[in-house]
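The chains shown are only part of the set, and none of them has been moved.
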Amino acid sequence: MAKKEVKTIGVLTSGGDAPGMNAAIRAVVRTAINKGLKVKGIMRGYAGLLQEEIVDMDSVSVADTINRGGTILYTARCEEFQTEEGQKMGAEICRKHGIDGVVVIGGDGSFRGAGKLSALGINTIGLPGTIDLDIACTDYTIGFDTAVNTAMEAIDKVRDTSTSHERCSIIEVMGRRAGYIALWCGIANGAEDILLPERYDGNEQYLINRIIENRKRGKKHHIIINAEGIGHSTSMARRIEAATGIETRATIIGHIQRGGTPTCKDRVYASIMGAKAAELLWEGKSNRIVAYRGGRFVDYDIQEALNMTKDISEEQFEISKLLVR
Amino acid sequence: MAKKEVKTIGVLTSGGDAPGMNAAIRAVVRTAINKGLKVKGIMRGYAGLLQEEIVDMDSVSVADTINRGGTILYTARCEEFQTEEGQKMGAEICRKHGIDGVVVIGGDGSFRGAGKLSALGINTIGLPGTIDLDIACTDYTIGFDTAVNTAMEAIDKVRDTSTSHERCSIIEVMGRRAGYIALWCGIANGAEDILLPERYDGNEQYLINRIIENRKRGKKHHIIINAEGIGHSTSMARRIEAATGIETRATIIGHIQRGGTPTCKDRVYASIMGAKAAELLWEGKSNRIVAYRGGRFVDYDIQEALNMTKDISEEQFEISKLLVR
């Protein structure tokens, strides 16, 4: 693809929000301005683009935001932008506002839109922003580290009361298609069982047997981490209580995992990625996703990245099972 | 009541656990030992008493516990102890183990049992331990301060994502009969609406109207704190979304609120109350509840205390409504 000089860039957040998005926005804005570019904020993702909710941004616009959860640009879903017509209108509006490059912070769906915009002549760079870690081309996504710490701290607390009452606890963490949060918490909280969308076979009898067996061996609690993608924690708790005679409670951590001040890693990595996205646009690149892989920040072609697949680490899963007595 | 010299005391936790119970246990044990008494730990509340799960405790037994959530003595419900027969057996077992005084940490139900034990000749002192603050004779209960901070911090996080997505959020906090956690969080988190068991009339239409009105005025989110005693947060969210057209999500914070390292206030007040309980037993007192009222630590006759009533502060409720723009 021929390189094109960009003068004004836009930045938007799309899909579910994630802690660290503001750090990324801040880095995009300040790096771009440092390179001599102008920056516009596109509110509410692609929906705001189509409604021309576009504001000028400067260095001050992003002051005191690095430590704040959520996204100062707001976010929304947008079905219209999934149509060819919507995409063309989006590109047209970019041109109308003099925007010749856009940084899109979001997940796979958002990158698909970015790819379309790129094909329509607007340079685009994607940044992986999702707490679920479910973007194949990268080992890191903005927000995962914060979300997994939030979940872990919540589970530490549930564990206290679960032990006091000698209960079984099923704790549901986020992750619709991907079990990364569940797996990390499983290890970090020393959970007796971890139910992952990628692995769980629905064998509740196996869980029930393990609970009964552990109780016989004198364990005071039994913690099951359940990923959102499996769900049904409340009814599962009822069935397990009925089958084991052991008091069993479900806790669904929910949207707490989406918010909160970002961890150090999320602030630092999101900042580096945001800086890199602005640099790539400045260099005239388009249709790329910034990723972290093999310990380095790299970038991939959008379509190539969307075709990649990844799985949870088998090694990590094995260790999680091994380390629970 | 004639005073009786006690030589050995027992301590138990009963009902739902609460952060700070360990600080109270530690203070009971160390104060009693300091006064020359012997101390025994009664495991799993009244249930453990009836099963004679009784262990010797010394200063070291409670080392490194002040900062830990849950209760090192475990807790359980016990229907048997609600019968006269159970109570007599409990008193008998105390005598058998040389226990002539018991500190009972729990809620109203636990105090009723303590009153019975006292009538059967075992000196008893109650300590108010419940996250719900629903004990009439006292302005403070062990665990409330930690629980309300845990809930508040969780709601701060939900608010981040609620704002990013411009959603309405219903957040359910603990409190079956009492709305204290809901009311405190309502003020501390600047919630648009607070639904209290003591006040809520079920008028969902009023909520719906307020949400629509606020949205017109440009508010980016609408936070409703709902007490467990009202419940049904998930179905309420569905109805509100249907009626307003505004995306509405429910989060039930749940058992997270029961655990975690206690706040400074919970550690300090639980320590003072625990010390006071041991002193009262040492002085030969019985059938008393230690309370904090009017800025001072005091104690009440158990039956007198159980007959008291209290309500949420109307002033605080009015202020909560006033301060939300």
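First chain written, first letter: the chains are A and B, and each begins at residue 1.
Definition applied: a contact is a pair of C-beta atoms (placed from the backbone, for glycine too) under 8 Å apart; a residue touches a chain by one contact, two chains touch by 3 or more.
Just so we're clear, the structure is a prediction, and the values are computed from it rather than from any experiment.
Colleague: How many subunits, all of the same sequence, make up the entire complex in this structure file, 2 of them being shown?
Modeller: For the whole complex in this structure, the answer is 4 copies.
Keep in mind that, in the parts below, only the chains that are shown with their structure count from here on.
Colleague: Which integer distance in Å separates the CA centroid of subunit A from that of subunit B?
Modeller: Between these chains, centre-to-centre, one finds 36 Å.
Colleague: Taking the touch rule as given, give the residues of subunit B at its contact with subunit A in the complex, in rising order.
Modeller: Residues in contact with subunit A: 13, 16-17, 19, 44, 68-71, 74-76, 150, 154, 156-166, 169, 220, 249, 251-260.
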